[in-house]
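See below for the structure under consideration.
Note that this complex is displayed minus one protein chain, with the remaining chains in position.
Naming follows writing order (A and B), and every chain is counted from residue 1.
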Amino acid sequence: MQFSAAELARRLDLAVHGDPDIRVSGVATLARATRASLGFLANPRYRPQLAETQAGIVVMGAADAEGYTGTALVATDPYVAFARAAALFEARVAPAPGIHASAAIDPAAVVHPGAQVGAFASIGARSVVESGAVLGPGCVVGEDCVVGADCELGARVTLVRRVRLGRRVLIHPGAVLGADGFGLAMDAGRWLKVPQLGGVVVGDDCEVGANTTIDRGALDDTVLEDDVRLDNQIQIGHNVHIGAHTAMAGCSAVAGSARIGRYCLIGGGAGVLGHLELCDRVIVTAMSLVTHSIREPGEYSSGTPLMDNRSWRKSAARFKQLDALARRLGALRDN
Amino acid sequence: MQFSAAELARRLDLAVHGDPDIRVSGVATLARATRASLGFLANPRYRPQLAETQAGIVVMGAADAEGYTGTALVATDPYVAFARAAALFEARVAPAPGIHASAAIDPAAVVHPGAQVGAFASIGARSVVESGAVLGPGCVVGEDCVVGADCELGARVTLVRRVRLGRRVLIHPGAVLGADGFGLAMDAGRWLKVPQLGGVVVGDDCEVGANTTIDRGALDDTVLEDDVRLDNQIQIGHNVHIGAHTAMAGCSAVAGSARIGRYCLIGGGAGVLGHLELCDRVIVTAMSLVTHSIREPGEYSSGTPLMDNRSWRKSAARFKQLDALARRLGALRDN
Partner (left out) sequence: MQFSAAELARRLDLAVHGDPDIRVSGVATLARATRASLGFLANPRYRPQLAETQAGIVVMGAADAEGYTGTALVATDPYVAFARAAALFEARVAPAPGIHASAAIDPAAVVHPGAQVGAFASIGARSVVESGAVLGPGCVVGEDCVVGADCELGARVTLVRRVRLGRRVLIHPGAVLGADGFGLAMDAGRWLKVPQLGGVVVGDDCEVGANTTIDRGALDDTVLEDDVRLDNQIQIGHNVHIGAHTAMAGCSAVAGSARIGRYCLIGGGAGVLGHLELCDRVIVTAMSLVTHSIREPGEYSSGTPLMDNRSWRKSAARFKQLDALARRLGALRDN
């Protein structure tokens, strides 16, 4: 697969600066690129590499292209343009419809002949797998689930029960959707389990990372609206509702019944306590804990900065004295 | 399945206020309930919904029932009463004893004829599965394990080796019990693996969440006493001991050889360092880190409050100066 700069410009609707006939056969970072590579500059952190790169063609913004002597494809958003370019070079395997001979399909399940079901997959009663859907090896779909058209479930994905996926949902290996929410009531000194009678509803074009868990609701459903993007090892509690186009980074977690708006960005390892509401376009930085509802868009944080351990110990000791210190300061000022 | 208020009151030992003959066919939140639903009010956060709810019957406390004009079931603990009521409406599938034709059972394993073993499950040498136990599709039970009577293992649960489960233990999909503890010694510039010779012992009525991991002990066993409840994606290190009736929320973690008491509540994402001891009835709030042993029951926390990022940056910068600030304050006072 080879493309000239002119062909790429046409396919991606970009302008060419430099040699329109130069051809590339793959994509690479600026640091590793050869003459036959398409590179890109999107993160200003890597701008110094532009002078040194061997890349035959580089996707970049107009400002960077101005002084550039090599061949550039000029984009309003170089990262978006690069993503589209990279997709041209990606070897996608078309689904091979059919059910692997080893798969265990309940007689009361319905698998569309245009779907692909891998080795050692199980599908439970009253579940439906629609056209173009792909279930990887070892997937387990329980009862009363729907896998929408063109969904792709990697190896060993589990939908426990009452999980309904929209179209083109991509789920990475080991993810578990629809397990019991963590509902317990203390009753005479022992835990009593609260039945989890709801399901999970996932909108179109969502992505769920490897080993991520999304519990089903206690009464109502747990809901991901369209185009929600979850990284690996995320935990979504029962009855959580996540608005469209929200993205969450790895190891973040949302406790039960919290409601997160649209176009939010939740940083890695961040947490949201139960029953809170976050409005649209909230950004939570990595490893912050959201302890109250947020009604204004913007960026929110908790935690302390990284320090060498010796200095940190001093600050940490003083943190314990903060209230006393503030009172002393107040007393001094009042003198 | 339909129940009248009078029948529910009788089965759950509650008092009826209002119409004893009104019938409901399901359970729902106050916000979504219809005339045919049983609702409940346990969290005061949802009290305002009581005036608006369409629920035919609502479980509530005596104080809330006083002014209520609809039909109420009055409970000392409305959440417990609701949990019991919801269980009446839950469609439980009885285990279907037998071993799926595809399962791979070691000749030296013993599976009780009253147990159910799902598709693509493996059971290793010298392991025992007792009566009424259910192993979901793709479960892997290694060598020298015991799955006690009436245990329920969801899809793809793995017991690596020397894992002994009591009775009625419920384990959700993807959990891994009995993997090697993380034991390493640095030896001449390379890591030397420390053999992990112990096992895992889980008491009766425990629950283990999806994708949670519990390592086996290095020498002695890792132990969960009876009625311990673990949410999803929890990590329990080797030789940890967790007391009866303790509950841990999602993504929390306990490092090796720590000992946690009975009736503790560990918040989501919280951590406990290795070799520490927590007495009974300790509460650790979400994302706190326990860095020393705790000898008094009570609630413990670390971290800082959530702030808008701009304000947080100012506080964070000052945190680094805390020791100097405190010294300056001391010097001022001494003047």
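List of remarks:
Rule of thumb we're sticking to: a residue touches a chain if its C-beta (ideal position, glycine included) is under 8 Å from a C-beta of that chain, and two chains touch if they have at least 3 such contacts.
All values reported here derive from a predicted model rather than from experimental measurement.
When the omitted chain is restored, the residue from A:251, A:264 or A:278 that touches it is A:251. Within the complete assembly, A:172 is the residue of A:17, A:172, A:193 or A:241 that touches the hidden chain. The omitted chain makes contact with just one of the residues B:15, B:62, B:108 or B:184: B:184.
Think of the hidden chain as still there; on chain B it touches residues 102, 104, 120, 122, 138, 140, 142, 156, 158, 160, 174, 176, 179-180, 182-187, 189-195, 197, 211, 213, 215, 219-220, 233, 235, 237, 251, 253, 255, 269, 271, 273, 275, 283, 285, 287-292, 296, 298-305, 307, 311, 314-315, 317-319, 321-322, 325, 328-329, 332.
Chain A residues in contact with the hidden partner, per the touch definition given at the top, are 27-29, 32, 43, 45, 77, 79-80, 82-84, 86-87, 89-90, 100, 102, 118-120, 136-138, 154-156, 170, 172-174, 205, 207, 209-211, 227, 229, 231-233, 245, 247, 249-251, 268-269, 286-287, 303-310, 312-313, 316-317, 319-323, 325-326, 329, 332-333.
By definition in this document, only the chains that are shown with their structure count from here on.
Here the C-alpha atoms of chain A line up with those of chain B after a rotation of 120°, rounded in steps of 5.
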